[in-house]
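One structure below.
Every protein chain of the complex appears in place save one, which is left out.
Read from first to last, the chains carry the letters A, B and C; within each, the first residue is number 1.
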Amino acid sequence: MHDYAFIVEKIPVGVLGASGYAGRELSHLILAHPALELRFATANEQRGTALRRGGHSITYSSTEEAAFGEVALVFSALPHGASRSWVSTAMEAGARVVDLSADLRPGSGCGDVPYGLTELARDRVARASVVANPGCYATAALLALVPFARSGLMAPGSAVVIDAASGVTGAGNSPRRELLFGEVAEDFRAYKVGNTHHHLLEMRSVVSNSGADVDLLFTPHLLPVGRGILATITMTLGAPISDVLAPWRHHYDGEPFIEIAEEPPTLRDVVGRNVARMYATAVAGVRRPTLTAIVAIDNLLKGAAGQAVQNANLMLGLEEGLGLPR
Amino acid sequence: MHDYAFIVEKIPVGVLGASGYAGRELSHLILAHPALELRFATANEQRGTALRRGGHSITYSSTEEAAFGEVALVFSALPHGASRSWVSTAMEAGARVVDLSADLRPGSGCGDVPYGLTELARDRVARASVVANPGCYATAALLALVPFARSGLMAPGSAVVIDAASGVTGAGNSPRRELLFGEVAEDFRAYKVGNTHHHLLEMRSVVSNSGADVDLLFTPHLLPVGRGILATITMTLGAPISDVLAPWRHHYDGEPFIEIAEEPPTLRDVVGRNVARMYATAVAGVRRPTLTAIVAIDNLLKGAAGQAVQNANLMLGLEEGLGLPR
Amino acid sequence: MHDYAFIVEKIPVGVLGASGYAGRELSHLILAHPALELRFATANEQRGTALRRGGHSITYSSTEEAAFGEVALVFSALPHGASRSWVSTAMEAGARVVDLSADLRPGSGCGDVPYGLTELARDRVARASVVANPGCYATAALLALVPFARSGLMAPGSAVVIDAASGVTGAGNSPRRELLFGEVAEDFRAYKVGNTHHHLLEMRSVVSNSGADVDLLFTPHLLPVGRGILATITMTLGAPISDVLAPWRHHYDGEPFIEIAEEPPTLRDVVGRNVARMYATAVAGVRRPTLTAIVAIDNLLKGAAGQAVQNANLMLGLEEGLGLPR
Partner (left out) sequence: MHDYAFIVEKIPVGVLGASGYAGRELSHLILAHPALELRFATANEQRGTALRRGGHSITYSSTEEAAFGEVALVFSALPHGASRSWVSTAMEAGARVVDLSADLRPGSGCGDVPYGLTELARDRVARASVVANPGCYATAALLALVPFARSGLMAPGSAVVIDAASGVTGAGNSPRRELLFGEVAEDFRAYKVGNTHHHLLEMRSVVSNSGADVDLLFTPHLLPVGRGILATITMTLGAPISDVLAPWRHHYDGEPFIEIAEEPPTLRDVVGRNVARMYATAVAGVRRPTLTAIVAIDNLLKGAAGQAVQNANLMLGLEEGLGLPR
């Protein structure tokens, strides 16, 4: 619980694309945030209807009606491809931006927008006028990989296998037949098999920039649960290390939103919380030093809206954890 | 549908350990089997209660009461460790045995009992007096791996990553807190992380005997579904091949219980059916030739009771698919 | 298992509206039916794609292309309102019809089409050229109520409360937001509260024609399961009776698809089977003689496609249970 007795005036912000699962989660966080005021929330198809949270509410407007000039910061949860031009519009009106789409992320060909993996980019985020908020799968994978990459521990030329599974809110709330309860329940499936998921772009770019020369092999899966991502990651090390958790402990010492666990985390450990819970162990019975890491996050919080608010708090000079469920 | 108009007398068989999920599935298959008669089904704790299926039923007896001398074949679905001695008792009484426990499988130190991965060991199974029925995870993994191993296509010294997820019936029906609906629903977890699952023994042994010099890295996961296993397997090849499905097509040509699919299979494709449905694709954007395979089976059918009946049919000279849902 | 060794030629049938959950179930039953041949299956939006079951398959055509003249019987699983005119077209072409829509059911104002609650209308069904197949909720409720109504046991002027819950396949497979996994899982809801569900028409009509002067109060609910209906029915009797099951036993003696149970049935008892499983008990601690009945059916089998095949078997002079899972 945060002490916010002395915040006199809230900072106005807006949300573009507020009716999807991530945009709605974001709007809920802002409506309950002690230092932010939700000035507008756009959702073209649901224009005129209200979004409620506790005692607070806001009426959806169209993106065209967004009063960019009245807010200090804009969150864009617009679809990939549709976000970039609205980000420009918002910035031209003087607002800072946290973009939850893939449009500005590393590997997208969009110059050098800071990548908001908060714990690993805090200073750049704090100074940025625009931040590319990481994808949900990328958040889970990179929080595990970057400390090993930066420490030079990954075997050069080796392959990292990332098998990750997400709840259905990761697929959005557009009504598609394959997302019906009657199709998803009692099922489990891999999709975009063969390294074709677009989160690979940002993962590869960040791992490479962190100094590791490795291949990434990523297979996403769809789980019959509402929320949560669990990533199972196998990586080869250049040499055995006595404490496989040391790189994480070094990078995440004192981090309030990173939990290094004694046992493999499960979705229930993290759903509803803006944390990444991480576990790793050496693999027995193989000839090269190898470790398996398990990372669990709530795809809508640490994997999207929660991390976006974490970044916005930094950009606005607020305490980083303000308004975030831990 | 099979033509069984001319079967005059059914062959008597028995089931040991018939109250667990696998034993119950097995008993159901036998009660509906056109050529087998379920002479006894043992379940010490539920002795005296009845097991029903359609119009048929049988009353559970204790293992001590089993009339081994009256049956041609015994299925043992007893727990690991408890099965071996009863298998001996049954064999001494003249019965042939399909053992669903891990006690006699390759890697268990139990000599050279034929391993009942039916499609890959048909001749040995048909002649055997006792068959070790494969584990559920091992069935999914080995059906994918053995054809590549036998064809000499796997890169020597490489590591194969097997991330697999199973429905809860794979964990048995003993009442344990972590298997309660309130704990499993909306959750997903890895377990036995770091290559500690006992199915690794049979997987390693069979892959090695098939001629491949590779490491296996296996991480099992628990899914919030009742039935089904999905295995996501990443393997490195010694050289690129033009058709990644060729080794499977070669080994499984005409196999009624193997389906080579154009798209990644899902659990719903296979639950309730004694099939393995398999897909593979080359992985893009990596330096060594690599492929990802997805295999789906019903853990209680092709992964346990179904394959056991398939083996028993062979051992008894019956049509291999008799009584099996396809 | 049925002896069908001597069926030389299969009877050609067709399905209209074969891509919804009921139409698909129906097509699967027919593809596996020993005496029926699926000559056409229409689904305008999926025209040209194939429906598969086991080794059999059929390619969807449009309704306009249906070869009514080539089949002995047509099943219509078209939407309510759209079915009636195609039923006429089929009948004019000489086909008999089982209509799964509500268009011709009692209370619809459509004259006197036989209502296919099979066990209670066997003779009329067998002779009919067109049968109105009952709604899923109506099947569950009426199988419980009609024997009491016919026996004159229901208290005149009393109210019967029917609270029933259905799996999502009862709501169809059109992609609607409220049927997404992310909305249905971990939820439960009542709908059409206040006696506004259209199945009330056929329920009232049949109960009244069975001789009971009672009010019906029906509240449907949506369950987070795929299949199954459980109806909880409270009715007041005119006088106490010693054996509350006697009216059912009398009407359903020897019926293969009706199970009178010693304990309240659950969905798992009936899913995948064309049966109604029924339980009743006297209610303690109330001043008027009252009983609570629990009825479970698979909404797609006994509640739709299964009963439709049961009716078609009768109409075509086949054994009533042919091709139906029991």
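Just so we're on the same page, a contact is a pair of C-beta atoms (placed from the backbone, for glycine too) under 8 Å apart; a residue touches a chain by one contact, two chains touch by 3 or more.
Note that the coordinates shown come from a computational prediction; the quantities given were computed from them, not determined experimentally.
I'm checking contacts with the chain that's been left out. Which of B:102, B:120, B:160 or B:184 qualifies?
In the full complex, the listed residue that touches the missing chain is B:184.
So which of C:43, C:58, C:117 or C:223 would be touching the chain we can't see?
C:223
Spell out the interface residues on chain B facing the chain that's missing from view.
21, 167-169, 173, 175-177, 179-186, 224-226
For the chain that got dropped from the picture, name the residues of chain C it touches.
Its contact residues with the unshown chain are 157, 159, 161, 163, 165, 183, 185-191, 193-196, 200, 204, 215-217, 219, 221, 223-228, 230, 232, 234, 236, 264-268, 271, 279, 281-288, 290, 292, 294.
What we mean here is this: only the chains that are shown with their structure count from here on.
Quick one: chain A and chain B, Cα centre-to-centre, how many Å?
Inter-chain centre distance comes to 39 Å.
Suppose each chain is reduced to the average of its Cα coordinates; what separation in Å results between chain B and chain C?
Roughly 37 Å separates the two chain centres.
Calculate how many whole Å lie between the centre of chain A and the centre of chain C, each centre taken as the average of the chain's C-alpha atoms.
47
Two or more other chains in contact with one residue: find those residues in chain C.
Answer for chain C, listing residues that touch two or more other chains: 185-186.
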